[in-house]
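Here the complex is missing a single protein chain, while all its other protein chains stay put.
Moving on to chain A:
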Amino acid sequence: MSHAQDLPLWAAIIVALLLLLGSGLALVGSYGFWKLRSFYDRVHAPTLGTSWGTGAIVMASMIFFSVLQLRPVLHEFLVGVFVTVTMPITLMLLARAAIYRDRAENNPEVPPMDPPRIKLDVGADPDAPESRS
């Protein structure tokens, strides 16, 4: 059994700072999620918690247990990997549902199916070098 009071001071300071950073990011993300108004703005706020919020807490956990148990404890790394890799799936599911509904309701905020910028590119030879002005 590991006891937190055995942790040397230098490690305690690093772990505490990382935990504060991670939970601070998650807090700001949740605050933004609450404060922002449109759906599309709100999806940005929680990404603070899923990027460096998770990252900092995972690093704190790795340092804490590695120092206490005197061996590298790295399996928390997998938490970060899986959160990062699976996040786009949920986001795309939510975003496409929201866009679909907004387009059906003709919401002016959402670009229609064929924004003008895309139309310029249709018909262009895909093999031709991009013309830059």
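As a working rule, a contact is a pair of C-beta atoms (placed from the backbone, for glycine too) under 8 Å apart; a residue touches a chain by one contact, two chains touch by 3 or more; residues count from 1.
Here is the rule we use: contacts and distances are computed from a predicted model.
Per UniProt, the protein behind the absent chain is "Na+/H+ antiporter subunit E"; the candidates were "Energy-coupling factor transporter transmembrane protein EcfT", "Heme exporter protein C", "2Fe-2S iron-sulfur cluster binding domain-containing protein" or "Na+/H+ antiporter subunit E".
Interface residues of chain A facing the missing partner chain: 25, 28-29, 31-32, 35-36, 38, 40-41, 43-45, 47-48, 50-52, 74-75, 77-78, 84-85, 87-88, 91-92, 95-96, 99, 110-111, 115, 117-118, 121-122, 130.
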